[in-house]
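With one protein chain held back, the other chains of the complex are shown just where they sit.
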Amino acid sequence: MAQNISAAPEQNIPFWRDERVLGVFAQIGFIIVVILGAKLLGTNFASNVNKLGESQFICRDGSFSYRCAYDFMGSEAGFDISDTALDYVNTDSYWYAFYMGLLNSLKVGLLGVILTTFVGLFVGIARLSSNWLVSKIALWYIELMRNTPLLLQLFFIYFGVLLALPLIQDASPVLGLPIFLTNRGLSIPAPKFMSAAAIWVAFLILGIIQFQVTWILLARQEEQTGRATNRWARGLIGFFIIVIAGWFISSSVSDTQGLLTSKASRIRDVGDIEKVMLNRTNLDYLDEIDTLSPEEVDAAALKICVLRDSASEPNLIRQIERIGAPYTVRRFDRPDQVTAAYVEGDCELFAASKAILAAERATLENPSAHLIVPVKESPIVWSVPRYDGTNIFGGSKLLPEFTALLIGLTIFYGATLAEIVRAGILSVSKGQSEAARALGLSESQRLRLVVLPQALKVIIPPLIGIFLSLMKDTSLGLAVGYPDMYQVTFTTMNQSGRAVQGILLLMVVYLTISLIFSIVLNWYNSRNVLVER
Amino acid sequence: MTAITESMTQKLNAAFEGRINWRYFLQDNVTGSWYLAVWVVVLAAATVAYTINQMNVAPLTTIIILILWLVGLGFAIANGLFKKRTAIGSWLKTNLLGSVSNAILSLLLVLILAAAVRGIWSWAVTNATFDPELTKPEFRNPDGATWGVIPGAWELLMVGRLDREALPRVQMALGYIVVLGVISIGANVAGYLKKIRPLRSILLGLWAITPIIVYILLAGVSAEGDFINSKTLLIGEAVVVGLFLLLWWQRTVKFSVVNLVIWAAAWPVAYLIWRAIGKSEMFPPINVATWGGLMLTIIIAVSVIILSFPLGMVLALGRRSEIRGIPGWLLWPVAAILALWGLFVSTPSILGDIRNQADYVLAFWPILILGFAYLLQKMFQGNVVAAASTTFIEVIRGAPLITLLFMAIIMAPFFLSEGATLENVWAVIIGYSLFSSAYMAENIRGGLQALPKGQFEAADSLGLNTFQKMRFIILPQALRIVIPAIVGQFIGSFKSSSLVAIVGLFELLGMVAVIVSNPQWLGLRKELFVFAGVIYFIGSAVMSWYSRRLEAQLGVGER
Partner (left out) sequence: MTMNVNANEDVIVCKDVHLWYGEFEALRGVSLTVKRGDVIVILGPSGSGKSTFIRSINRLEEHGAGEIVVKGIPLTHDVRDIAEIRREVGMVFQQFNLFPHLTVMENITLAPINVRKWSREKAEETAMKWLTRVGIPEQAHKYPGQLSGGQQQRVAIARTLAMEPEVLLFDEPTSALDPEMVKEVLDVMSDLAKEGYTILAVTHEMGFARGVADRIVFMDYGEILESDHPDEFFDNPKHPRLKLFLSQILHH
């Protein structure tokens, strides 16, 4: 290339005065210093490791090699994790336990990022409110968060607030909603996904594709005819038609849920329950059940047994409640316990997936006397927490550790983000707004088309930095005992005695996360630079 | 009834005649858009519901607030409609009662605030006990705070488990700093600093040796060892004289006999004073593991900022360095030779002893050398100094602080030479300083980037060498720009020093955990958290206020 044409006729410059040679000397000198330093530390490390009896780097076959540093991760973890996203038992490997921890960290981190965005936007806009009180409250919130340590806030939320909540025995719904807040965590209604959900999601994707296609086609049509069409409405109508149709199709197609019941119960279908109940109560209509005394209702109630926290429960209950039949539910941890109760006669119906039921029916004395009734399933059932006086069932349960970490990170980083949002909006000069008004743009157009795009350019780069900090600070879960990646690794290090490997592993994962964030940031910046030109 | 209403309406209409257009008023405040209407309705409903609720809980305050609100509304209306401008009316109208939604929102917020203040007040004051003797669980009021724990555990909160005989030394250190601080601020405010040059030098000198004095007081000097250790003396002397010669060669100090003598004498004199203090046993060593409480918090925060500053500066200059890189024709062959050597020596030995699939990948690690060479050439033009600084900064910034703290405590022993030990406090301070220096480097780099390119060019064209350019032109300006950021970072390390509680040091938050496990103060977490929060809040708020003032001052300064 052209640059390589050498400069000037080569004079004989003594090498100790040639800036190119001096540069290389400086570089090499620097490398030598670094290598010497590394060598000193490395020698110390090697000798210290030797003193520790080489146990850190022992291989399966008992030999010693640095290559085997991570072999121990394959062995049984032996500790429990209080909250996991996937099934985990303490006989799983350290690797798997670490994976569970990583998922927990990502869970807190991603939820934190979403909530922080909302809190930050809300408080940032409140800070700019024309109402003096609102803006001052936002200011004090921001100042309080920014001037006290995150750890103190976490401790305060965890020890001072969450663990000081009512005991589970005194649980009562919050604001009359099916939400329970006790010192064992927060129970909220949550969707449960049945097997039909997979089919329904396919319809969902189909709907989105349809929306896109409609959008593009209509846009082309608009260009050709020059007339505006309502792209939003037509796209959405198509989307909802597909999604709703998909809901019914997927629930009629999938057939994994069932009820185990004896032939004697005369229930051949979920719809038969109504007849059976009318028979039992001697009523003409189940609506008249109020006329019975509570004792009579209790006596007639269907005795249903389920596995704890299974999706089968809300799915069946929803259908039984539609019929209006009285029922009681007992929950067990393992299928064989349910079967035992079923044999005892404590349960009339055992609701679970057909696969489990078939296996359990095979264990019964006379399998042919029992049958498995199919239960219609919805793709998603809404599981609502219920309180029975001693315990809370159903819904989704957030541990106090998780809740404390999530709330702590959210309110702390929400305050930081609020300042950035405020600065971003203020950074758009008044002239821009005036120009927009002068052009006759409406207030919402002004915000949407002029102010926001410019403010976002200022907001997004520090925003990505905040998200990265939040991700890193999920490691504070250790302080409140939430089993995030950090805590799991820490337990691993304590149990196996392999501190160096554990720390290195953590570093690698955190650096990967931060690398991803910087790639996103660079991508955003470079794209923005192009747009500005 | 109807007649009365009608006459009222008429009277109202007459009063507002020509002053208000109800249609515009409604459009502006309620019906302007559907979301405004929904907002006003929801807000109104919530406010009414909450007001009724508060009427039952605290009728008196609620009624007072309602009356005040109505009076304020009257003022605002008077201000807006009847041109009766009062200061309070104008203020209320612009800030609290400007529109229907704002007026309702203000009422709701005042009610909520009143309820919150009432709750806090009853916990913190009305139902609280203040006697340090009455902190045991059986004397407590469950609905109120037990503030007695704070005076009761005062010394623990302040200095942790430090030997109480060493308290006077802590007080001396504190006294020294306070006196010096008061003198400095006083002299600055009175304007003596600019008038009397020597005073400024003396104060600067005293500040410069403060860390050493505080170290002597709080950690002490050991009496062990010889009075004169010729090896230490000679090595130190060589370093000092070498530094002098380097600076002289780079023309940043002048060479003269007097200068040389001062430099050469500095080390032996300092060393002898040090040994003399040790031998006199005036300040025998204190076990630093007993440091704790607020004292430890401050020690960590200050040491970290002092240590991370020079390191951060070196890293920033390294990252921005424009030393010529290793040229491609030199880099590639070297990388290729190293990679080949690895492939021929290391790879076969690993492949010969395969245990799992991962080993197949692992065996070809020498290819990574080429990858590094490519990155070095592509991103840094072969500049190893910049590459190393950048890597260090980015790696440290990518990891959470507690990783570094654990690393310092767990891994430091692995890297020490035989027989050497390192107290956890020092390990944590070193790890924390490394962490902080990466952020410091980025701050300083920001300052360097903020300098116009012309400053570098002017210095070059005047013939200043790199050292002189940095010393006289670039750093003085860059550092001035980054002072607010550095104060901000100091606040950060003051707050984040609480993390050392996780690794088992008993700074302020760590002490809280210790105190609440004491039967006398069992479970009094909230009170102590509030106390710690107040300390952190005051410390940080004062410093950030100062930093903002500084920023404003520098902004209008000499530029």
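All chains are identified by letter, namely A and B, in their written order; residue positions are counted from 1 within each chain.
Definition applied: a contact is a pair of C-beta atoms (placed from the backbone, for glycine too) under 8 Å apart; a residue touches a chain by one contact, two chains touch by 3 or more.
Since this is a predicted model, take the numbers as computed values, not measurements.
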Across the complex, visible chains touched by the hidden chain are A, B
Determine which one of A:20, A:39, A:448 or A:527 touches the chain that has been left out. A:20
The listed residue (B:473, B:486 or B:515) that touches the chain absent from the view is B:473
Under the stated touch rule, tell me which residues of subunit A contact the chain that is not displayed. 2-3, 5-9, 11, 13-14, 17-20, 22
The missing chain sits against subunit B at residues 251-252, 452, 454-455, 457-458, 460-465, 468, 472-473, 476-477, 480, 558-559
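Keep in mind that, in the parts below, only the chains that are shown with their structure count from here on.
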Intercentroid distance (Cα basis), subunit B paired with subunit A, Å: 31
Subunit B contact footprint on subunit A (complex, rising order): 19-20, 22-24, 26-28, 30-31, 34, 40-41, 44-45, 47-49, 59-60, 67, 130-134, 137, 143-144, 146-152, 155-156, 159-160, 164, 472-473, 475-476, 478-479, 486, 490, 493, 499-500, 503, 506-507, 510-511, 513-515, 518
Which subunit B residues qualify as touching subunit A in the complex? 94-96, 98, 102, 105-106, 109-110, 113, 323-327, 330, 350, 355, 359, 362, 382-385, 388, 394-395, 397-400, 402-403, 406-407, 410-411, 413-418, 491, 495-496, 498-499, 501-502, 509, 512, 525-526, 529, 532-533, 536-537, 540-541, 544
